[in-house]
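As structure tokens, the structure follows; a few thoughts come after it.
Shown here: the complex without one of its protein chains, the others still in place.
Take a look at chain A:
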Amino acid sequence: MRLVVDLNKCQGYAQCAFLAPDVFTMHGEESLVYNPRVGPEQREQVARAVAACPVGAIAVEGLREASDAG
């Protein structure tokens, strides 16, 4: 899966970093760092993070496909 976070939208609420801590990491209070290429084993955590982002900033390519495969 490939993912993109629209950092202009991102408000640094860190919801994603709670729910998928191996993909999204907070550096300091507000800046988000993430791994754009994630393996299928992270699918569920990433799906939770996408739904939890209060500003809908996370876009994922291949999330549904990974879900069908899994």
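In the analysis below, a residue touches a chain if its C-beta (ideal position, glycine included) is under 8 Å from a C-beta of that chain, and two chains touch if they have at least 3 such contacts; residues count from 1.
One rule holds in what follows: contacts and distances are computed from a predicted model.
**Student:** Could you check which of "Pyridine nucleotide-disulfide oxidoreductase", "Carbon-monoxide dehydrogenase medium subunit", "His-Xaa-Ser system radical SAM maturase HxsB" or "Cytochrome P450" matches the UniProt name for the chain that's left out?
**Tutor:** Its record in UniProt gives the absent chain the protein name "Cytochrome P450".
**Student:** On chain A, where is the contact patch with the chain that was removed from view?
**Tutor:** 13-15, 17-21, 25-29, 44-45, 47-48, 51-52, 54, 56, 67
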